[in-house]
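First, the structure itself, so that you have it in front of you.
Only a single protein chain was left out; the remaining protein chains are all shown in position.
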Amino acid sequence: MMLLPCPWCGPRTATEFRFVGEARPRPDPATATPEQWRHYLYVHANPCGWSTETWYHRAGCRRYLSVERHTLTHEIRAVRDAATGTTAEAAP
Amino acid sequence: MSLLPTPRRTRATDRADAERLPPRAGEVIDRRRTVGFRWNGTPYTGHPGDTIVSALAAAGERVFSRSYKYHRPRGLLTASYLDPGCVVQVGDEPNVRGAHRLLAEGMDVRSQNTWPSLRFDVRAVNGLASRFLATGFYYKTFIKPEVLWPAYEKVLRTFVHAGEVPPDSAPGVYDKRYAHPDVVVAGGGPAGMAAAVAAARSGATVMLVEEEHQLGGHLRWGGPAELARLAELRAQVAAEPAIEVLTDAVVGARFDDNGIPIVARGVPGIDERLVKARAGVLVVAPGLVERPYVFAGNDLPGVVLSTAVRRLVNLHAVRPGRRAVVLSANPEGDAAVGDLESAGVEVAEVVDARRGESVRAAHGRSGLRVVELGDGRRVEADLLVTAVGWTAPTSLLNQSGDRPVYEPRAARFVPDPTRMPENVLAAGGIVGDGDVDALVEHADAVGREAARRAGRSASAAVAVPALPVADHPELFSAGTGGFVDFSEDVSAKDITTAAAEGYDSVELVKRYTTATMGPAQGKLETVNTVAVLAAATGRTIAETGTTTWRPMWAPVTLGALAGRSHEPVRYSPMQPWHERHGAVPLIAGQWIRPEHYGDPAGEVTAVRTGVGIIDVTPLGKLDLRGPDVASLLDLLYVNRWSTLGVGKVRYGVMCAEDGVVMDDGVTGRLGEDHYLMSTTSSGAATVWEWVENWLQTAHPEWRVHVTPVTTAYASTNIAGPRSRELLGRLTDVDLDPERFGYMQVRTGRVAGVDGCVLWRIGFTGELSYEVHVPAGYGLHVWEQLMAAGADLGVRPFGVEAQRVLRLEKGHAIVGQDTDGLTQGFSAGLDGLIKLDKDDFVGLPELRWQRERDTAPRLVGLRPLDGMVVPPEASQILDRAGGIAGRVTSSRMSPTLGRSIGLAQLDRELAEVGTRVTIRLPDGRDVTAEVTSPVHVDPEGARLRV
């Protein structure tokens, strides 16, 4: 029921979004070892504190968003469009 | 000789209003009219404005239920929504709060879980043989042996105090709506009303929510001064159009960012409405809840709280008894003495706790007869009124992050304002004490501050005056036993026993004894539980702490939560035709599709020998445009796409990064930079999000526009040796196989409709064309195909026939012949996966799967007895009897006249010709031979005609 401040659509209830997961870089598939690749697939930091996550606004602008969220308080301190980097201030 | 009058048995009509008082200044009943209802089958009457229980009490009834475990008789305690002894069945509605629900004409009210009757309940023997129901009895009794669990369940069910929902009960009307008030005020007493008015006057929209049927809180049962104040505040509320008043409604919870569910009853034509409010600011003003006193006999009918007396006398004009003892520690108790005297009740004794006087025990069987005082005297009475203090119902504050602290001076918990979030404020008795003026002054400031914080006034922060708590003696238990939780039948002894057994934390005691877990959700019981536990463990109340106050504030019906159902249903444009022609519906996710039209085997044969058409509109379709589409396809599919020419289609499979098969389908290249991708029906939404994910997060530099067009096209597959003949009658597209070959795509006109996409593919294994037409014309084209093919014997076929046809051809279905662990090389994709591509999603895992070469394989399967069709998911055994695989698809093949299947099978057994054992669900074993997955036309000759 928390609100997520979409940079495009404004605050919307979290049910409009799909939580994709922690933002993690993809290893180079040509050189990745099984250990590196499975770390990418399965090992999550799951911090108690600030976490950079990807959310998809499936019922709204249909944009993938990079969200900095505090996992304990649900405070959100930064949201930007994953592709364009657009923030609420910069959105038209 | 008893001082109490002997109860008379008389006819019910005589007894209506037997205990009704002359008119009271604040009464809420309409004496001019009567309401007829039945109580356990007997007719009674009351007045509009009566609750079920006030009408029964006015008729002289004193027992309304039997308790949960011991089946003890229970009567009035709080005369409010929380009253644990007044839960009744009304018609087919169970668990109705009898001391809250207003009387309505014709109500059929029954006591719950009493057998054979409320007066003679045989299970009351539990009180004598309570070893069976010892402390923590769930944990002690129902552990072993497990074979007895069903028996335990049956026994337990008969004891449970819940009512019954008859299977034929009519569905209620449950509504749901969203609301966006600037301020929600939880509680419509003087503080709540004042806060609402102040917020509205400051420009805020306000939702004022009151659990009872009228605004006013405790002012309603006060004297002339309080009633005058009540009228004034109600007029102020009514004068503010920005205030929406919801009575008989509760604020259920406070979730993040002030997501506030409100359950409202009493809306015309609706049983309950769930208002999902998103408020700027929440003002918590629930007042205080009077706390019962813990002593031996405290659950006897006739032992009541002072607020119950005040409500009964002043709101419903009911004489609550004949001869009373009052235990008072505060002014509300003193006022109850005045109310009793004005109601003609003889007050035999006022026990003033502030002078150290006390009550030890109450005695009686089905009702109070004698009160035993602390000094040893025994006083005959049918009413014992206790006024020993207050509980601050802080649920909503706790849910907001507050951690209320125990204030021993006031004998209650008070909020810790430093822990409250910006968008939550508190007002009224939950904060502190004072006369009405002090409460209103404080709440007025809170209301103005709420409007300011909601962004409705630009003024500086409002200075909210202090509202200090008043001194109150700490009075919880007489130390003589008695009940702590009336709903759950948890006694003080249960708490001390639990502590002695080592359950000394309040959270453990709660779970072990179930104290506070009943319908009152702790508002009557928590503090007494804590106090008794504190005494048992030699700690203070502050040290002991309280349990967590979780949502919901009050029990909520499942109807309110389910509300109006929002379950989207999707139909193809051809659905009306299917319905007219006897299609058996298949629910596939949100889609309703024809499973078959009565004869799936005949439909299969029609496709193999003539021509059939199937509605495949639910196939996912994505329109892809831009110069980088080929790069995108190369990344997402395991096979190669950059080589696909314009006018060609290709089959592709997508895997996830773990190499597990995700989706499949064909994609056609319609133009230089224009592709149409198809996905599985169930995977359409997932694949779209997947494509967008890679485009937006990994390759924002790629120029690709993706548009879902699943239902922009109505899709029909025309399959069978005569499909070309049929389609040729309706299209201007050249179908000559020399110019429109297998795995090619064309656009053109079909049955007079322009803009159609035709691809020649072969999921069924037959010559077939998939025709995608603009969806508005879907029904038209379908009807034209049926008409044009009449002489060819064209038949519609459904999903079942399609499953058989594709199984005969060995085409795997993602999600049926694969599961969440099936990587690409276990899905028969060896020839498709291009490990020499630089990159594609899932490449490393597939490379490693290939190197290991130990994974299960997708194989064909034929039982030696071709009449046996092993159910899907039957296990396949290895030679040692272990599990070596499972049957993933299995059908009788009309084409071959025998059973065929697909299976996931261990590598060692996957060679063609191997004999394996299939264990059927009924335990029988059958032998089957491993075959190629392709059962019909392995050369694919039928496709390329």
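Going in written order, the chains are labelled A and B, and every chain counts its residues from 1.
Note that in this section a contact is a pair of C-beta atoms (placed from the backbone, for glycine too) under 8 Å apart; a residue touches a chain by one contact, two chains touch by 3 or more.
In the analysis below, contacts and distances are computed from a predicted model.
With the options "Strictosidine synthase", "Carboxymuconolactone decarboxylase family protein", "NADH-quinone oxidoreductase subunit H" or "N-methylglutamate dehydrogenase subunit D" in hand, the undepicted chain maps to the protein name "N-methylglutamate dehydrogenase subunit D" (source: UniProt). Residue B:L779 is the one among B:A104, B:V370 or B:L779 that touches the chain missing from this view. Contact with the undisplayed chain is limited, among B:A788, B:I813, B:V868 or B:M892, to B:A788. Contact with the chain that does not appear here is found for just one residue of B:P708, B:G798 or B:P856, B:P708.
The residue touching the chain not shown here, chosen from B:F255, B:Y571, B:W694 or B:Y742, is B:Y571. Across B:T480, B:T731, B:Q802 or B:S899, the single residue that touches the chain missing here is B:T731. Of the residues in chain A, those that touch the hidden partner chain are 8-9, 12-13, 15-16, 58-63, 81, 84, 86, 91-92.
Within chain B, the residues in touch with the undisplayed chain are 175-180, 269-270, 276, 278, 564, 566-573, 576, 590-591, 617-618, 623, 625-626, 703, 705, 707-713, 729-732, 751-753, 774-781, 784, 788.
We adopt the following convention: only the chains that are shown with their structure count from here on.
The geometric centre of chain A is 27 Å away from that of chain B, both derived from CA atoms.
If you check the complex, the residues on chain B that touch chain A are 255-257, 259, 278, 657-658, 689, 692-693, 695-698, 700, 838-839, 843-845, 848.
Of all the residues in chain A, the ones that touch chain B in their complex are 1-3, 11, 13, 18, 20, 26, 29-30, 32, 34, 37, 40-41, 54, 56, 58, 62-64, 74, 81-84.
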